[in-house]
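One chain of protein is taken out of this complex; the other chains stay put.
Let's look at subunit A:
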Amino acid sequence: MKKVIVIGNGMVGYKFCEKLAAHPLRDQFEVVVFGEEFRPAYDRVHLSEYFTLDSADKLLLASRDWYAENNITLRTGEMITSIETETKRVFTHKHDYFEYDYLILATGSAPFVPSIKGVDKPGVFVYRTIEDLDAIKDYADKLKQEGKFKASVLGGGLLGLEAANAAKELGLQTDVIEFAPRLMPRQLDKAASDMLQSKIESLGMKIHLGKNSKEIMGEAGIEKIDFTDETSLQTDMLIISAGIRPRDELAVKCGLRTGERGGVYVNNKMETSDPAIYAIGEVALYNNGIYGLVAPGYEMAAVAVDQIAGGEKLMSPSIDMSTQLKLVGTEVASFGDPFIENDEVTAIAYENKQRGVYKRINITKDGSKLLGGIMVGDSSDYNTLFQLYINAMKLPENPEDLILGSRGGESKSALGSVLDLPDTAQICSCEAVSKGTICDSITSGACCTFSDVVKSTKASSSCGGCKPMVTDLVTATLKSMGQEVKETICEHFDYSRQEMYDLVKLHSIMDFDEALDRHGKGHGCEMCKPVLASIFASIYMETANRQAPIQDSNDRFLANIQRNGTYSVVPRVPGGEITPDKLMVLGQVAKKYDLYTKITGGQRIDLFGAQLHELPMIWKELIDAGFESGHAYGKSLRTVKSCVGSTWCRYGLHDSVSFAIRIEERYKGLRSPHKLKGGVSGCIRECAEARGKDFGVIAVEGGWNLFVCGNGGATPKHAIMLAEKLDDETCIKYLDRFLVYYIRTAAPLQRTAPWLDKLEGGIDYLKKVVVEDSLGIAEELEAEMEELVNQYACEWKEAIEDPQMMKRFKPFVNSEETDDSLVFVPMRDQKMPRPW
């Protein structure tokens, strides 16, 4: 067995372990990994997300268990202090030593800190590790308590802008200082930098270009920076992100060949000057360069693994530094040679200051090949352009179409079909997966879906930038094999939700059994039953009582099941408006049944801890006081939240409460593919947060602006404007059309935002359907909604009036007892379920 020691447990060091663990000759190696940080390797590319994640563990590339399961000894918090090449041993800071047959240097890099006077003052940080971020956050918290809010970042490169975004996320007023006359000098030209600068400055950050820092001033901590041009900048904190320096100390000490400006020299096998030692990642000096991107590092890791296993894989002769990312909310991409300018080359540029978009492509004079390019503000063409460049493919007749889109006629991808790419085309550069590998995984029969392909080839599993292209490839390959790509509901129905909707309507299918007899098989399951229940509700406006057994468990009991199997009850409070008398009824009912009481995010009141048999009694009391079901348990309209509006608010333009009540009353009980939430705000201050809803209405001079397809939750999305300055009636009309169109066409449990994402043509198409009636179905959609509205009935009332339905709420068929297994514990003067 050969002993392999890996020094460094960063992204590339981890990739080495991952590749080796998957290698067929894995068993011939015993692997020990040393990491100087206390955490196992984590994702530094997404470091700035650390502030928004609730735990650092979410950034981990693999858990400690993974290393154990793969028989890799991981020693974190342990530093290697020297290498003895003659005896093939490494020594740790604890004076232990370990022997190796192969040594892998994956020590990465450290932030470069320029020697500016005062750089050691408190308040000066670097941006590299989670500990750095913790230190930055602690200092920022301290500053804010002192009423100080000013941060600066030294370095306007890729990482500097990431750091600036992180500082902004911490609530600091952030400036960026760059020595070069433009931002991201290695990726962007002046025009692109200008565009990016104006985008970033529109978010309240300031950019200072061409500034050479002279001295950091301050008493207890940093207070200002003086520049060599005699200007200065006040700041309470400085984050330095001025480049990287390879961590080559160990290599220098043991006499390996290193570069003049740092880095361990390697050949195309990743061998250093000592054939038993390999260097990979940011510490490796290959072709006279250090590469601070993940993709070349991963390729190096793959080469090193193959080499020690006796393979012949070599590093590509030239390293591609193309990159696509989102910086401070702006899409930026750069590929090939972004700057090239000579007699053989023509640059085509497009600039739109209104939309904040800049694109440039460099092509050969004869217009046949793409050599490089830059995109700011819109990088949606990146994948296509990158493939044209990297595969030296022939360009279309009018190369400007590549960045302008073809004007007039059908818009078509410049690639034609993704299948036209050569098999060697690299689709996923992080994991080095080619088009051939992806297509083979499908044609061989090993994979049938996108997720199969990701699992088996790892394509798209790292940064996810190539996901659209992989999806297209999967779809196109399946199609070429004569397979239809379809999302069916489950094993019992071989149809999509939309197809089932049409079938039920066309054949006037009235219940689940009939649907199963005609179009399905088996007994059904917890997937298809609620889908069919929702379809029946949308077509016939039947309540959850008519076919109780096929309702999702909450709908079956018309309440929300909670942790200990008890239920919560939410009566409807349209628009969040409630009289003191009704409020008192809620209090009395809660007190009588000993219910935990909480105000919801949707401006209503939730009563928790009701037992099954208590539900009808509670509803009865609520109904007698004029309440109805709030459908909080259903995939249906929840609430229409409102601000107080023009009746009381001194800024309000229109009466948002009345309009919210009207909308909620209209759509109450409406069942849909997923829950539906709405909001109405009385002015653009938007206190009802209407743009965080599936539909939002905002008052402006001259009417209501209507927004659709937003949501809060795990993937927050702002709703997008569908139409502006509408009167009440038109607004309702458009809402009717929009809602029925969504209900008819969405997939199960697909909320409006992902539905719009998938809708071909996006918001522009939706506008055409809803506003311009391009499909000629507007009248039909409105009539359908009208029908549904007219058939509304409160399902609580239905349930308590029918003795047969009431049987559902009896805890035991053979006993009058109630469930005595429930245990509650007290908390803040109310009750809670005992914890799990």
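Here is the rule we go by: a contact is a pair of C-beta atoms (placed from the backbone, for glycine too) under 8 Å apart; a residue touches a chain by one contact, two chains touch by 3 or more; residues count from 1.
FYI, contacts and distances are computed from a predicted model.
Enquirer: Pick from "NADH-quinone oxidoreductase subunit C", "Phosphoribosylformylglycinamidine synthase subunit PurQ", "Nitrite reductase small subunit NirD" or "Branched-chain amino acid ABC transporter permease" the UniProt protein name of the chain that isn't shown here.
Expert: Per the UniProt record, the undisplayed chain of the complex is "Nitrite reductase small subunit NirD".
Enquirer: Among the options A:D366, A:E701, A:E729 or A:E817, which residue touches the chain absent from this view?
Expert: Spelled out, the listed residue whose C-beta touches the missing chain is A:E817.
Enquirer: For the full complex, which residue in A:S553, A:T647, A:S774 or A:Q791 touches the chain that was left out?
Expert: Considering the complete complex, A:S553 is the one touching the chain left out.
Enquirer: Just one of A:E99, A:D423, A:E526 or A:D727 touches the chain that is missing; which is it?
Expert: A:E526
Enquirer: Where does subunit A touch the missing chain, residue by residue?
Expert: 491-492, 513, 516, 522-526, 528-530, 548-550, 552-554, 556-557, 561, 563-565, 612, 807-808, 811-815, 817, 819, 821, 836
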